[in-house]
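One protein chain is absent from this view; the other protein chains keep their places.
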Amino acid sequence: MTLWTGSGLFNIEIGQVVMIVIGLLLLYLAIRKKFEPLLLVPIGFGGILANIPEAGLALSAAENALHFAKPEVLAALASTLDVGYQAGQAVTPEVKEAFKLAFKDAGYSTVSAANAIASDHGYGNGMLYNFYTIVIGSTVGPLLIFMGVGAMTDFGPLLANPKTLLLGAAAQFGIFGTVLGAALLDWLGILDFTILEAAAIGIIGGADGPTSIYVSSVLAPHLIGAIAVSAYAYMALVPMIQPPIMKALTTQKERAIKMSQLRPVTKKEKIVFPIVVLVAVALFLPDAAPLLGMFCFGNLMRECGVVERLSDTAQNALINIVTIFLGLSVGSKLMADKFLDGQTLGILGLGIVAFGVGTACGVLMAKLMNAFVKEPINPLIGSAGVSAVPMAARVSNKVGLEANPHNFLLMHAMGPNVAGVIGSAVAAGVMIKLLG
Amino acid sequence: MTLWTGSGLFNIEIGQVVMIVIGLLLLYLAIRKKFEPLLLVPIGFGGILANIPEAGLALSAAENALHFAKPEVLAALASTLDVGYQAGQAVTPEVKEAFKLAFKDAGYSTVSAANAIASDHGYGNGMLYNFYTIVIGSTVGPLLIFMGVGAMTDFGPLLANPKTLLLGAAAQFGIFGTVLGAALLDWLGILDFTILEAAAIGIIGGADGPTSIYVSSVLAPHLIGAIAVSAYAYMALVPMIQPPIMKALTTQKERAIKMSQLRPVTKKEKIVFPIVVLVAVALFLPDAAPLLGMFCFGNLMRECGVVERLSDTAQNALINIVTIFLGLSVGSKLMADKFLDGQTLGILGLGIVAFGVGTACGVLMAKLMNAFVKEPINPLIGSAGVSAVPMAARVSNKVGLEANPHNFLLMHAMGPNVAGVIGSAVAAGVMIKLLG
Amino acid sequence: MTLWTGSGLFNIEIGQVVMIVIGLLLLYLAIRKKFEPLLLVPIGFGGILANIPEAGLALSAAENALHFAKPEVLAALASTLDVGYQAGQAVTPEVKEAFKLAFKDAGYSTVSAANAIASDHGYGNGMLYNFYTIVIGSTVGPLLIFMGVGAMTDFGPLLANPKTLLLGAAAQFGIFGTVLGAALLDWLGILDFTILEAAAIGIIGGADGPTSIYVSSVLAPHLIGAIAVSAYAYMALVPMIQPPIMKALTTQKERAIKMSQLRPVTKKEKIVFPIVVLVAVALFLPDAAPLLGMFCFGNLMRECGVVERLSDTAQNALINIVTIFLGLSVGSKLMADKFLDGQTLGILGLGIVAFGVGTACGVLMAKLMNAFVKEPINPLIGSAGVSAVPMAARVSNKVGLEANPHNFLLMHAMGPNVAGVIGSAVAAGVMIKLLG
Amino acid sequence: MNELMSQAIDLMVAGMGFVFAFLIILVFATLLMSKLVLRFGPAEPEPATPARNSRAKPSAPSPVDPDTAEAIKKAIAQYRSRHKK
Amino acid sequence: MNELMSQAIDLMVAGMGFVFAFLIILVFATLLMSKLVLRFGPAEPEPATPARNSRAKPSAPSPVDPDTAEAIKKAIAQYRSRHKK
Partner (left out) sequence: MNELMSQAIDLMVAGMGFVFAFLIILVFATLLMSKLVLRFGPAEPEPATPARNSRAKPSAPSPVDPDTAEAIKKAIAQYRSRHKK
């Protein structure tokens, strides 16, 4: 009976079971362990939806048509996808494979043609596939999140002490170190990566959600699920990952360094700063324009004080709406065939390396700077350079308090913290410029 | 002079006048009589806009081109729509008819090709046509509403007394009974329906707006206007429709049954429940995945407590935005040629039958259950199984108070009430599975 | 090295420098001088983004492909754009020009075909180009703003004194007078305009942002940047532009005329009024249906009192979101090649004429009406007929107080003020009807 | 006089003519409407609310009207002052 | 009896059968779930909140729950009265 043969239980594959369990695990981490819930709840839920057998919520019209593989539909698709198949020919698993492979490698025009044909035969895009295409495929989703983040960011501490920008630069070693790590795994023959994949994985070291999603959507869309999940997971784990590294690289005396109160920053400086950043981007790295442009736009709306209502919307209604769809869209890439392979393990492994290297380089950079500047910097604020706003800054503060109960580093750590956001956006721009 | 020959007064057809009056009537019912105003205000207004002569707000680019029927444009469209027309040939009403018919029966690819040609000749899609395509054509609108509804739904009362789910099941007889009714009208030769149309009409018995719109957009888009209007209208009439039936089927003694206070439900149960429903859907009815998936997602966001801001947005900004566009889109289907025929009267007639049958079956199911369970159920809460949240539950409470002034059934009725939502979503999934 | 040759500094053109400076100027006016900041901040910022060299944020996929002009890509585009170019042929500046010209003049189908080919070669639409297509290209953006404006508009003062509608009519001479002015400039051979361009420029006289953007997007999209900028700039300058004209045309005695307290208006009248306007539009000017339809819809949601949550969303979350994208989209048209020519100067010059003529005609109309009505109208409220809500009404009030410290005209001026919005929407409809 | 000029003049005549025609009709329609409404409807007069019809008002997405907000602020300020001592 | 009629009957049988099957499964799944949760999980009972599950509630986009809002209003009213005298 159709209902039974069409039921999930009848059709479910082991891979889907595993992925649904992984989705439930993400929900558990998000809800119970508070792992970046704003993203991991939608991602986890989207992952479950994407793996409901027969529903095809994450598939395009053509993929759904190929899944059900009616001979007449295949015949209609054969010429477009350039697969040797005559009407009436038996639909063997090999034939279905051939079609799916052809579709996977097809270019833009072929894909739209195939989807149009599938639509003619009554198949439609899955809900999550539409979300993905509109929100991530167009790259607009991560950019709007970035705009909202800009509208929530206060550059005051950075403006009070601009040299902390260098800490945000040093921490980006996490990104490129991870690329090297991926290349190493490839060299040792443990895993296979292309340079595009390696770069996309490296961006996890940016410790910045929207940047990771943006870069991987440009360089390696098939890895976006694994990359986003590990980026957000490790951002949540920052309080566990960073302290040991910070302590290992600093002496008790260094950690106890007190930093002088930050100077007050005028409203005017805060208004002009995003424009300065924008101009610098325009002059030196056009490829970072979408990311940093929207970031600066959000920040300008926040600081200029004459568009309160737009700033409020960018920080609330708009970013929330986009977050819901972005999360579900990322979840739609948590599909068995793409997620359950060695690369994902490699990505998870490399991700933690990325955070570690970034943290270490931030701390070391701070120590290096102390060799040059007159009034010393507490190296603990260097680790905040990985961004992971505001978690990393809180970690610096906490570790600082352990070393000296009267030493409040939070404000000082916010500087490198937001600098890290700019730093990884710049790194993203360079990667897209050189590889995209 | 162009302005006069192009004016509405000069071109208006009787059908449009009638439809505009109907639109005004809907506005009157919504504003003065408080008939589900959140939907009926946009639907009524959209209906008026759709019937403004010459404006073509609800027409696609191609339909607008065919309306003005310039010979050169028709010539350009002839081959695509496969109509025998040579350039220069006189544009008789028959010719226009032939083109319109050809476009109505055209498949996806042909429609987009025709619209592209019309765009080349400077015609564009009407505003409402675009809204409809994006919000309903993609089925995303009803799904987002359903997500918001999930974020507004408290499953506490249901979890405190899960067997009330059965009342929500019984009430779905309203849906399938109505399908039977439609088939009967067809058999008696009173009206003509296909099984798809009959099923779409039946869903009115689900007493759930987004579900009705979703199902009819999949099974019978041309009826969506009439179906949505009668669904919302009867939901508003529930306080008039249900009480007589409830009283007719119950004795004073039954109506006076007091039900014991519901047990408190823990937060954890509320968090896990939507996931349980989702897994059940994944295992047994993938075709209900879009509707129930989004519903459970909304409810999880509400209950998990770690994504307050997303839940707020889903319940407010997002659902309001979608409601505005969904209403206007439904209104765009209130066009004379589609709305003013016997079927609409049939739909309105069958709709009230649907509500009646659903109410009756809910009550009878409650009486049946009393034959088995130890502590008795007040049969009045059975009628709440039709959903129409929260109206139907309030009706149960009101009728109960009439029978026994100290008998507060509201909380007990909320169980079957929300169960009815799940029930009709499941019924929708079955219909789409078997017919879609 | 790629990074340097791909940097902005290496590629920037003088035109882009100028446009970026203009963008900064707009930001200065918006933030420091409070010139309509809600629109000019996004417009100015969008203008800067659009002129970042190499980023191509405001270009379509095909335009980006043509900018980088790889031989194989040009070869692929040649046939579609109907340009004589063989693979391997040298890519001279002339060749690039030929391609760009061909694309600029291409129709809808050709453009989409070219973009598809560019996408096949890995080029994508710029972010701002996508925003423009979705928000303005579809005309939905200005319409949603208009809906929100309707939801913020109180027709009470107009209903209390309906004959002030005539003042709103007279002020529209500003629109058509400007069209005449543009024609004059063309006749004198100072500038070249088509009638479409002249009409689009004239709409600046409507002193209404969304109407200006809507009309120019329909009649002359290439001028939308200059037209929107001058419309908003002059709306901000109303307090400087109007008073001298008002004083020149009125005697001290006229300015001192006291007007009797407005009668209270009932809720019912406010609810019915938008419906009356809608019906009038349907009967007499279908082409104004999108603009006035959405305006009335917003106002009905505001006044009907049963859809508070929709009205709130239309006035806040929704209009804010649309404003952000609309502003950036308008900014995307501030590109050197389109903005830096004589026409823009002409538009700026004609714009101020438009405001002046509108103001004058409004005042004169009020004086004319005084010859017929029993209780005299203070001619100062006539100037409010240009709309520019609520600035113009405040100006009337201020000038009135100068003439007579006990003469509060604000409420009386709100009537013609909102009448001016209806008036320019009607004028827009006429123009689109006759020229569109 | 060139062609554009005459087109512009035609447009002005047609346009202003229509604008006036439309708004005059609207004046009478409105007067009629008001008469009817006031005749057959319980008169519950309610003053026109100017405060709300600024389109540029930077109202944050909160339903609280300005002067309530004002009052809240004062209330808080006062509370704080009381709170300090 | 025509074909549509029989289709409708088949649909009814299949549909109601499935709806009941599904919801009965859900009843047991829910009972089981509750038992498990209450077994292994600190019981922090919390009453079902009816007030919030009206889907038509015209709640403005503000997180303030009704009675807090209520209290605010009162507080303001009171503040004003105190403010006048």
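Details
As written, the chains take the letters A, B, C, D and E, and residue 1 is the first residue of each chain.
By definition in this document, a residue touches a chain if its C-beta (ideal position, glycine included) is under 8 Å from a C-beta of that chain, and two chains touch if they have at least 3 such contacts.
Owing to the predicted nature of the structure, the values given are computational and were not obtained by experimental measurement.
Across A:Phe45, A:Tyr85, A:Tyr129 or A:Phe173, the single residue that touches the chain missing here is A:Phe173.
Considering the full assembly, A:Ala198 is the residue among A:Ala102, A:Ala198 or A:Ala282 that touches the omitted chain. Remark: the omitted chain is touched by one listed residue; of A:Val41, A:Ala98, A:Val149 or A:Ile324 this is A:Val149.
Considering A:Leu38, A:Val95 or A:Val322, the position touching the chain not shown turns out to be A:Leu38 (whole complex).
For subunit A, the residues in touch with the chain missing from this view are 36, 38, 149, 152-154, 156-160, 162-163, 165-166, 168-169, 172-173, 175-177, 179-180, 182-184, 186-187, 193-195, 198-199, 262, 264-269, 272-273, 276-277, 280, 284-285, 308, 312, 315-317, 320, 389-390, 410-411, 414, 418-419, 422-423, 426-427, 430-431, 434-435.
The criterion applied here is as follows: only the chains that are shown with their structure count from here on.
Among the remaining chains, A is positioned farthest from subunit D, on the basis of C-alpha centroids. Chain centres computed from CA atoms place E at the largest separation from subunit C. Distance between chain centres (mean CA atoms), subunit D to subunit E: 39 Å. Measuring from the averaged C-alpha position of subunit C to that of subunit D gives a distance of 19 Å. In whole angstrom, the spacing between the mean C-alpha positions of subunit A and subunit D is 45. Shared interface positions of subunit D, defined as residues touching 2 or more other chains, are 14, 18, 58-61, 63.
Within subunit C, contacts with two or more other chains are made by residues 38, 284-285, 307-309, 312-313, 316-317, 320, 430, 434.
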